[in-house]
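The structure is given below, and queries will be raised subsequently.
Only one protein chain is missing; all other protein chains are in place.
And then subunit A:
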Amino acid sequence: MSGARPSKRRSTRDKKTSQRVGLVDKAERQQAASARLDRLEDDQDAGEALGHLSDDEFRLDDSDEGAQIGEGRKRKKGGKRPGVKRKTRGQLAEHRGPKAFSTLLDEAELEDAPEDGLSYLTAAAASSVYPARKWCSVCGFAATYKCVRCGSQCCSRKCFGTHTETRCLKFTM
């Protein structure tokens, strides 16, 4: 009874608005940041990948690995009967196409490596002891302010205006 009271008092419009412009929480911000880092490592962006496809014959495939684009001719052979057991390594490789490095890394299961072992994972530089510096996400100069919604840095009202109109996570997520 007592828990339901506040929601009765609030109008539905208020609720809807607050949901729409609600804060993006820490996990979502982190997710967006790591997605961006992944994008920065990509060879080609989505537009180019599509351009690549439209030049060749367009094929639909049930698998969603981006690395396979352009390998259509070879996949068709193996892809016709997915249930058939494949015998040779050659055919297997032909069917699957190249894997992304992240897939190989997952498959290698380096977390279970022996204690003494140094691996790809342990070789990564640890995080810095210094706090991250703050640059305006719009113009690049030193930033003083932060967008309350998505946590991006901004230096001035002008840049903040540009940020809310174009980049704020409310729109990109």
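Things to note:
One rule holds for everything that comes next: a residue touches a chain if its C-beta (ideal position, glycine included) is under 8 Å from a C-beta of that chain, and two chains touch if they have at least 3 such contacts; residues count from 1.
Keep this in mind: contacts and distances are computed from a predicted model.
You can't see one chain of this complex, but its UniProt record names it "Actin-related protein 6", from the set "Fibronectin type III and SPRY domain containing 2", "Mediator of RNA polymerase II transcription subunit 17", "Actin-related protein 6" or "ATP synthase subunit gamma".
Contact residues of subunit A toward the unshown chain are 33-34, 36-37, 39-45, 47-48, 51-52, 55, 67, 70-71, 87, 89, 98-102, 104-105, 107-108, 110, 118-120, 123-133, 135, 138-142, 166-167.
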